[in-house]
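Omission of a single protein chain aside, the complex is shown with its protein chains in their original locations.
Each chain gets a letter, A and B, in the order it is written, and its residues are counted from 1.
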Amino acid sequence: MRYWLQRLGVAVALLLAVSALTFGAMNLLGDPLFNILGPTSASTLPEDLEIIEAAKAEYNLDDPLPVRYVKWGSAFVTGDFGVQFSVDGQPPVSDLIKERLPRTVMLLIIAQTMAVLIAIPWALFAASRADKAVDKVSTVTSFLFIAIPNFGLAVILKYLFSLKWSIFPLIFNAADPFWTRVWQLVLPAMALALPVASVYQRLLRTDLITTLQEDYILTARSKGVSKRNVLFKHALRPSLFSFITIFGINTGALLGGSLIVEQIFIIPGLGTAIVEAILREDFPVVLAIVMIVTSAFVVINILVDLFYSLIDPRVRAA
Amino acid sequence: MNKNDHIQTDRRMESGAPLLELVDLKTHFKTERGLVRAVDGVTLSLKRGESLGVVGESGSGKTVLARSIMGLLPSTAVKHGSVKFAGQDILGFSAKQMRHLWGAEMSMVFQNPLNSLNPLMKIGKQITEPLKLHLGMDKATATATALQLLRDVRIPEPERRLNQLPHELSGGMRQRVMIAIALACGPTLLFADEPTTALDVTVQAQILDLIGEQRRDRNMSVILVTHDLGVVAGHTDQIAVMYGGKLVEHAPTKTLFANMKMPYTKSLMRSIPKLSDPSHTRLATIPGRPPDLVNPPLGCNFAPRCMYALPKCHVEEPPLTPTADPKHVYACWYPVGSPEFEKRDAELQATGYMPEDFSAVS
Partner (left out) sequence: MSDGNIHGADIAVDAAGLTATGGVDPNGVSTSDATAQANADGAASKRRLGVGFWIAVFWLFIVFFAATFAPWLPFKDPDSNYIVSGERPPYAPSGAHLFGTDQDARDLLSRTVFGARVSLTVGLVAIGMGMLFGGFMGIMAGYFRGWWDRVISFIFIIFLSFPALVLAILITALLERSLRTISITLGILSIAPVGRIARATTISFADREFVLAARTLGAKNSRIIIRELLPNVLIPMSALALLGMAVAVVAEGGLAFLGLSVEKGPTWGKVILTGAGSRDLQKAPWIAIIPIIVLFLTVLALNFAGDRIRSYFDVRETAL
C-alpha cells in the first residue's frame, strides 16, 4: 500500500514538474502575449485592442508568473483549457480537444492492437526456430522495420497500398460509420504498428529463448507436452514481462509518431490539430494538447506499473 | 502410440524380460572444441520394479545417461548403441514418438524443485496436465486424481495445494509435487535426478522413502542418479558407478558395499563424512579434477587421480570384468583386494597417510 502512495506521489510531482516546464516554456520563450495571440498582439487597431485586453484578462498576464501558473493549472485540471483566439467566435479549446481526441485514441488503439497481434505469433515462431534460416530472415526484417522512420514508412505504405494498389482508402471521413473508419485507419495504424511490432517481437523472442532454457520447460517436455503447447502454455507467460513494460513505454513513442502519421494520412486528430495550431500561432491550443498528451503518457506508465505487479504473483507475494 | 500401449508394456513384462536394457550406450555431443564423450559405453539392464542407483561426481555422465535413456537431449547429441525399453529399441525414436512415452511410461523427477516447476502455473494444473494429455481424463476426474496423488505423496492439506503456486510451498513439498507429477500416469520407469540434493537432510530421507514406497506399490522401476553413495545405500537394488562417462563398477547394492573393487568407489565411500567420526576429522576428498571428456586420457580415466595407479593404468584401459558374482563387474587392473592394491595400501599407510585421508596428497 505504501508503495502505491509513494508511486502516486511521484506521479503527481512529475505532472506538476511537467506542467511547470511546459507552462514556463510558453511564457518565457518569447513574449507571452505574442504566443497567445500571434501577430494580433502588436496591433493597435481598436477591435484588436479589445481582444488583447480579453486575452490579458483570460490569461492573467498582468499577474506574476507563479500566480499565472497556479491559475492556469487549476483551470486546466477542471477541464478549462482556455479559448482558441485564432478561430472565429473563440470557442473553448476543450471543444477542439473533444472533437479531435477520439480519433487519435482510436488510431493508437488500433496501432497497439495490431502491433501485439503481429508481434506475439512472430516471436513464438522465431523463438521456436531460433537461429535457423527463417529466424535469421525474421531478424533482418525486424531490423529493417525498426530502422525505417515512421514517416518514411507511412509515405511508402500510402504509395503502395493506397495509390498504386488501391486497397485502402486515402481519406479519413469522420462522418463514416465506425467500422468504415476503422478500415480507413488501418494503413496509418500499420505505419505505427510495424516498427513497434518489430521491437516487441525481438524482445519477446529473446525472452522466450531465455525462458526455454529454464528447468521447468524440461519438466514440461518430460511430461510429454507437445512443442507447441510448451511454447504457448509454459513458456509464453513467464516471458511477457519485459514486453509488457516496453508496451507501456512505447505508447509514448506512438503518441509522438501518431502526430506525424496523422499529417501524412490527413486524419483530423490531435496531431493535425497541433500542427494547425502552430501554423495559426494559437499557442494555448498547443499548450493544452502538449499537456494532455504528456499527462496521458505519465498516467499510462503508472498503469503499466500497476498491471505489472498484478500479473506477477511473485512480486505481489514479496 | 496411446494409452493402450501402457497395457502392452505390462504384457511384455510378464515374460520376465527386463524392462530396460542398455547395450553399449554412448552419447556424444558435437561442440566447437570437439566431440564430448559424455557417456562412453554403458551396458546395464533393469527389471520391472527394480531400483538402480547411478553414482558419480559431476561430469561423470550420470545425468546425461539418464537423459539419454529418456531421450531428452538437445540436437547436438549423437547416440550410439541400443536402448531397449519393454523390448522396443527406443534409441532411434524421434521426439514425436518419445512424447507418447514421456509422462506416460517413463518420467523424471528433477533436481531443483523450485526451478523445475512452472512458477506461474498452479500446482493442480501442473499435475492434471499429463493426466489429461495421456489418459484423456476430463477436468473433474483429473482433479480428483491429482488430489489423490497429493495424498499419496503425503502433502498436507492437498485441496489447498491444488490452487497454490510453487513458491508458496516449501522445498520438500515442492519435491513431493514433482514426484506426484512424475507418478501421475503410472509410469513403469521413474528417473530421479539428484532428487534430494537441494533439500535438508531430514527431508532427504523422507523423499527417498517416499520414492521407495511408490516403487513397491506401483511395481515401478526407479533409476536414482546421485553423487551421494549414502543416498543409494538403502534405497537401491543395484548400483552403477560412473566415472568420465564410463561405467567403472556395477553390482547389486549389498554386494557393492560389502566388496567394492574399484579404488574410485572406495574413495567415494570414504569421502562421505560420518557422524561417528570424531570432530575435526579432516574431510576426505579425491584430489584432482574430472577428466576432459573431449580428450580423455590414455588408459583408465581415473588413473591420473588414483593413488593406487601403476604404469599399466596410464596406458591400457581396463575392461569390465566380473567377479565371482557375475552380476558384479568392475573396470580396474589392480582392484581392492588384489596383491598390488594391498601392497600400495601398506606403503601409503606406512608413510603416515590414512587410507581415509586422501586430501593430504599433494
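Heads up, the rule we're going with is that contacts are C-beta pairs under 8 Å (C-beta built on N, C-alpha and C of every residue); 3 or more make two chains touch, one makes a residue touch a chain.
On a predicted model such as this, the values are computed, not experimentally measured, just so you know.
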item: Options B:Leu20, B:Met98 or B:Ala331, residue touching the unrepresented chain; value: B:Met98
item: Candidate in contact with the missing chain, chosen from B:Arg48, B:Arg67 or B:His328; value: B:Arg67
item: Of A:Val83, A:Ala123 or A:Val290, the one touching the omitted chain in the full complex; value: A:Val290
item: Residue ranges of chain A at the interface with the undisplayed chain; value: 14, 17-18, 21-22, 25-26, 29-30, 35, 127-132, 135-136, 139-140, 143-144, 146-152, 155-156, 158-159, 162-164, 170, 202, 206, 209, 211-215, 217-218, 220-221, 227, 230-231, 235, 251-253, 255-257, 259-260, 263-264, 271, 274-275, 278-279, 283, 286-287, 290, 293-294, 297-298, 301
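The rule is short, and it goes like this: only the chains that are shown with their structure count from here on.
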item: Chain A-touching residues of chain B, taken from the complex the two chains share; value: 70, 72, 95, 99-104, 107-108, 110, 112, 115-121, 129-130, 133-134, 165, 167-168, 178, 181
item: Complex interface listing, chain A residues touching chain B; value: 214-216, 218-227, 233-234, 237-238, 313-314, 317
